[in-house]
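This is the structure I have questions about; it appears just below.
As you look at this complex, bear in mind that one protein chain is not there, while each of the others sits in place.
Chain naming follows the written order as A, B and C, and within any one chain the residues start at number 1.
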Amino acid sequence: MDLEYGAEYDAFREEVRQFLEAHGHRAPAGQDRAARPSADAVKWQALLIEHGYTARTIPSEYGGYGAEPDILKSRIIAEEFSRAGIPGGLANQGISMLVPTLLELGTEEQKRRWIEPTLKGEIVWCQGYSEPGAGSDLAALKTSARVEGGEFVINGQKIWTSTAKQADMIFCLVRTEHEAPKHGGISYLIFSMDTPGIEVRPLKTMTGHAEFNETFFTEVRVPVDQIVGERGQGWFVANATLGHERSMLGDPDALENRLQALVNLMREERVGKDRAIDSPVLRDRLAALQAEVAAMKYNGMRILSNSLRGDPGGMAKLIVKLQSCELAHQISALAIDAMGEIGILYHGSPRERARGAWQRNYMFQLGLIIGGGTAQIQRNIIAERGLGMPREPRLPKPAAVERSAVADGRKQETA
Amino acid sequence: MDLEYGAEYDAFREEVRQFLEAHGHRAPAGQDRAARPSADAVKWQALLIEHGYTARTIPSEYGGYGAEPDILKSRIIAEEFSRAGIPGGLANQGISMLVPTLLELGTEEQKRRWIEPTLKGEIVWCQGYSEPGAGSDLAALKTSARVEGGEFVINGQKIWTSTAKQADMIFCLVRTEHEAPKHGGISYLIFSMDTPGIEVRPLKTMTGHAEFNETFFTEVRVPVDQIVGERGQGWFVANATLGHERSMLGDPDALENRLQALVNLMREERVGKDRAIDSPVLRDRLAALQAEVAAMKYNGMRILSNSLRGDPGGMAKLIVKLQSCELAHQISALAIDAMGEIGILYHGSPRERARGAWQRNYMFQLGLIIGGGTAQIQRNIIAERGLGMPREPRLPKPAAVERSAVADGRKQETA
Amino acid sequence: MHFGLSEDQRMLRDSVARSLSDNCPLDHVRECAEGEPVFSDKTMSALGELGLPGMMVPEEHGGLGMSLLDAAVVAEQLGYAAAPVPFLATNVLAALALTHAGSREQQADWLPRIARGEPRISVAIAETVEARDGAVVAAHGGGLSGTSLFALDFRGADAFLVADGAGRLHLVPTDAAGLETVALTTIDRTRSVGEVHLQGVAAEPLMADGGVAAARLRCAGRIILAADSLGAGEAMIEKAIDYAGQREQFGRVIGSFQAVKHMCAEMAARHEPCRALVWYAAHAFDAAPDEARLAACHAKSHTGEVHRFVARTSTEVHGGMGFTDLLGLHYWFKRIGFDRQVLGGPEAVRAEAATLQGWTRAA
Partner (left out) sequence: MHFGLSEDQRMLRDSVARSLSDNCPLDHVRECAEGEPVFSDKTMSALGELGLPGMMVPEEHGGLGMSLLDAAVVAEQLGYAAAPVPFLATNVLAALALTHAGSREQQADWLPRIARGEPRISVAIAETVEARDGAVVAAHGGGLSGTSLFALDFRGADAFLVADGAGRLHLVPTDAAGLETVALTTIDRTRSVGEVHLQGVAAEPLMADGGVAAARLRCAGRIILAADSLGAGEAMIEKAIDYAGQREQFGRVIGSFQAVKHMCAEMAARHEPCRALVWYAAHAFDAAPDEARLAACHAKSHTGEVHRFVARTSTEVHGGMGFTDLLGLHYWFKRIGFDRQVLGGPEAVRAEAATLQGWTRAA
């Protein structure tokens, strides 16, 4: 156990701190991950790339900083930006999901064309994976494309396309091989959101905000070379990026920050003459959550340390999404309870605390428990991949599926 | 809503009270349900039958009191005995399970031969249902009987035969029809525990006590007429009694008594100068459990009231086993926590409270959560029978089962 | 002996249910709740036809003189429909307060009008549970000063029934000099709460009773909120089962997955005993006043916990759709959230239950 980073890293940390002190004031305020980056944000992004504080390991020929991967330096950057309360680089789905995918599976031309403007915030992407009928069972997606005159012609509907309104481009899973088995009939296409036939409708959630959209495709025509990977390989292309998405969730710094905000809230909220934190019952819950946040923090350090040694992370990593989403939700729940009736104020009410963030988080975090693999799917994964427990026995094919898939004799995956 | 029982019942209650006042001192002390009744207990039982305070609705020609069923009077009897802290009639498996089964499905000769001595406590029975390989999936039982010279010849093993050591007789499920499908190959036999070839071994549990036994059968010969119902109908015969067993569990009086014992404990246990109940955290848990006990109590009254109207009970009844076993376990858990280190004293230790009952209950109640249908099986039943949710899709038959059962085309039940 | 609803109560339940299903379907709830939220006049007038405004008003004042259990039966249906109507404050709490602690003049003035469904009285008694943000109301020389938060059924009130720091109740007409009000908004757009600022307002006190009336009101309010939660929880469980029976993933309805089945079973198992608990508390309010406060505490705190679990679990069963606005499931989620927090969250209510039983060491 050695929690020191060593001289080289201490120097690097110092460098980051100095950068933040010198330039932090130029950071854009209140960065909204779902929105199109502001001019300030684009400038800030350029500055961060220049210093290697974002897009750090992306080759410079594609617009990145071109450093060797160094998990500790990445971690130091994240820590120092979080500590200073200064937003790091852009973290949209184009950067977190499309760029790694292109780097891994794109053609040279695709890399040169798309990565740099994406990193710079010039091109905003949205993700077209889920459909109303294909959530946990993503591979059941029905949005289809036929080939006609050198073009894919796309029809169908996507959901949860968070930045669709602002996006220039979409990376999208569509069914192109209609005779192929479920997972083998999908292709990964990228195309402009200006293409005729695309309609985006805001999707309001229980929070009262439209954090997402539904996106409809009617005879949308896309050149056949705007595909990543081969036809029918889209499922495997997407799975590479799904991995990247999963690692975005469950940031231990975020949990610590939320817990600290809860401690502050409970010190400030008053019930008669007492502070909320003076309630032994609420305080006991607070201490229990704090212990769990600490456990997740050290678990994160353990994963980090394992990655340094080339260890993929195992169980410690597999449980992060399930546990941290739940924990974040519980933190919000305690905040609401500590506020009593104040806790239900919302929609900009007088006396509302933190602009309704606790309630909004309480609901949004329930969305996160569901999204990106429900808690039930997470438990399946932990049991099957982590603990090596048997998969659900395969079922006889239901008639509806048999038409297309059964002849192929492929194994059907079950939840 | 009318919680008055009315004049007739108030008079009946008064009668029960007077009986208890006059005769309560004759009740045996510390009745152990698993043991053979003492001479005192047998006398007490006879007195209770004579007054109709037990075996109340069993026809007098079979040794019962012969009253018309009256749920309210039964309830009043239970309430008054519980309030007075005086044990009611014998409540062994012969009385609670075999007698109702014989009444429903036994021949006239079986009724005359077995019911009266069972009620009187002269014949003690044990139950031979579960096997090491047949728990939740009881119908998978393997103890088998072949017919030879007018006798069933039984080989196999039973488990959880709680009173096997003391029992005169056993009611037992054995597989008699080897070609029949799983549920249709079972017969319900009754035979003496003195029959040669029976070996009983105590089965110690986690509590450190041997509350149960394992019972082994080697070439045990039983006359073919010692069967209840027809050959191959044993599953249906047993299910009648399983229903009776389920109604034995989840007694709301018992929960109330346990909660009151916990309140008393928490008033008496001291941590420094404070009582355990002075801890707001523990007190909050106590109040939460109290609310739940109240809910189960009123739920019980609702079920009672529904039965008066001939309503089978529905969801209110279906959830009783799951909820009350869990609640009882939680009550014990809080007691242990309230005692701190005192809470783990056991095995007759100095300073042990209530002769270790809290720890013993904590463990035994976990056994009850598992036994008589695990919590998982209970949730299946609630979902499928109570909420009408779909059964688990049927699986292709595994090879091992196919040999005997598949040809028959019968639907296999799944958990 | 009969533990359960009477024939009349079941008829009441069914007729309210029918009326709400006709007049207050989800689309209508949504209409009322979106934009600037409003109460549903249509629903109120339909309920008015059933005589509900006067259900708690004694017959001699033109009402039906019904019991709190009757009101709980109605409240459960309102929760089941997530109906945006101001039933609790005027028709239950104010009617009860005036009946039991009003002067003859106050009774004659208000009760017949309440029975006719005319006035709306908002009830401001939150501070008898907990004083948040230093809110407190004091009575001095016939005048009331201070602040009360979370006045119930606030929007469109003609008067406020305000508890002072000693638990005495006062009627304050909306046009009283020195009265200012501020609307608050909560997650639940089918309800309305607000705050009341008083500066030497000349109010009409109800009969002095050492706070008993306020304690009784709090008790009644908690039972009605618990009943509302019961109905909302019931709706969420039904919706989860329906959805799970239709939604297919991996080639089967998700309701056939054991994980989903067990989520539904667990909801039902925790929810079902709440029904008897709420019924008993409401019954005890009239029939066994000694037990009523404790029973109300149990009903309020226990439904609060159980239905938070139900609200969350039903949403999870609905997957992404439950999280969207599309199915409107969140109206019930938020209704349950409101019921949990108002007039004391579970912890506060359990602390009161403990005190009631002498579990707390005398200071």
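As a convention for this text, a residue touches a chain if its C-beta (ideal position, glycine included) is under 8 Å from a C-beta of that chain, and two chains touch if they have at least 3 such contacts.
This one's a predicted model, so the numbers in the text were calculated from it and none came from an experiment.
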{"item": "Chains in view touching the one left out", "value": "A, B, C"}
{"item": "Full-complex contact with the absent chain, from C:257, C:285, C:331 or C:359", "value": "C:257"}
{"item": "Among B:130, B:143, B:176 or B:290, residue touching the chain not depicted", "value": "B:130"}
{"item": "Residue among A:84, A:210 or A:294 touching the omitted chain", "value": "A:294"}
{"item": "Residue among A:78, A:103, A:153 or A:316 touching the omitted chain", "value": "A:316"}
{"item": "Hidden partner interface residues of chain A, rising order", "value": "1-6, 9, 72, 263, 267, 274-275, 277-278, 280, 283-284, 286-288, 290-292, 294-296, 298-299, 301-302, 304-306, 308, 315-316, 319, 322-323, 376, 378-380, 382-384, 386-393, 415"}
{"item": "Those residues of chain C which, in the complete complex, touch the missing chain", "value": "257-259, 262"}
{"item": "Missing-chain contacts mapped onto chain B", "value": "130, 132-137, 140, 159-160, 203-206, 208, 212, 269-272, 279, 281-282, 333, 336-337, 339-351, 359, 363, 366-367, 369-371, 374-376, 379, 395, 397-398, 400-401, 412-415"}
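As a convention for this text, only the chains that are shown with their structure count from here on.
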{"item": "Chain whose mean Cα position lies farthest from chain A", "value": "B"}
{"item": "Interface hub residues of chain A, defined as touching at least two other chains", "value": "279, 281, 395"}
{"item": "Numbers and ranges of chain C residues touching at least 2 other chains", "value": "252, 260, 346-347, 351"}
